[in-house]
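Notes follow the structure.
Every protein chain of the complex appears in place save one, which is left out.
Moving on, here comes chain A:
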Amino acid sequence: MGNKQTIFTTQQLDAYQDCTFFTRKEIIRLFHRYRDLAPQLIPLDYTNKPDVKVPYELIGSMPELKENPFRQRIAEVFSEDGEGNMTLDDFLDMFSVLSEMAPRDLKAYYAFKIYDFNNDDYICVSDLEKTLNKLTRNELSEDESRLVCEKVIDEADLDNDGRLSLEDFQHMIIRAPDFLSTFHIRI
């Protein structure tokens, strides 16, 4: 108990608990995971909210993310500065959204952000091509990839503007029962 007190105040813990899908224990555990990434950088005392960030190179080398083809996007989307350098808040946010408890809409929102490589708030053909390349490790031929993109846009684009907006995406995700279980990282 004393150990917990030195890291966070009770208010901080309560706030984290209300803002993420984690319990106290998990928050502490996540903090230690976070700190293990850069022990010399992160202080053990978070009561006065130190402004430190773990650089992307270290975040991306976590075993949970290391092999993920979308790791850079994930880190970028969840980091405040958009470059993948994460504060503790960002870190908690990331695993909260990727946890089992997060609702479908929230997950879909961030999944959309992750697949939107050029940050223009639409998934357009170039985003889709990038997604496919990451998914299949460039195994699809150019023709196939083009065909898939065409079909995907054809299937999911509701307002016929040739690209997928967040609403299109959410609407499509409703029809994917597996999305909730696959867009999930156990930590």
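Note that a residue touches a chain if its C-beta (ideal position, glycine included) is under 8 Å from a C-beta of that chain, and two chains touch if they have at least 3 such contacts; residues count from 1.
The definition used in the following text is that contacts and distances are computed from a predicted model.
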Undepicted complex member, UniProt protein name, chosen from "Transmembrane channel-like protein", "AP-2 complex subunit alpha", "Rho guanine nucleotide exchange factor 38" or "Histidine-containing phosphotransfer protein": "Transmembrane channel-like protein"
Contacts of chain A with the absent chain, listed as residue ranges: 14-21, 23-26, 63-64, 66-70, 80, 87, 89-90, 92-93, 96, 98, 102-103, 105-106, 109-112, 115, 121, 124, 128, 131-132, 135-137, 139-140, 144, 147-148, 151-152, 155-156, 158-163, 165-167, 169, 172-187
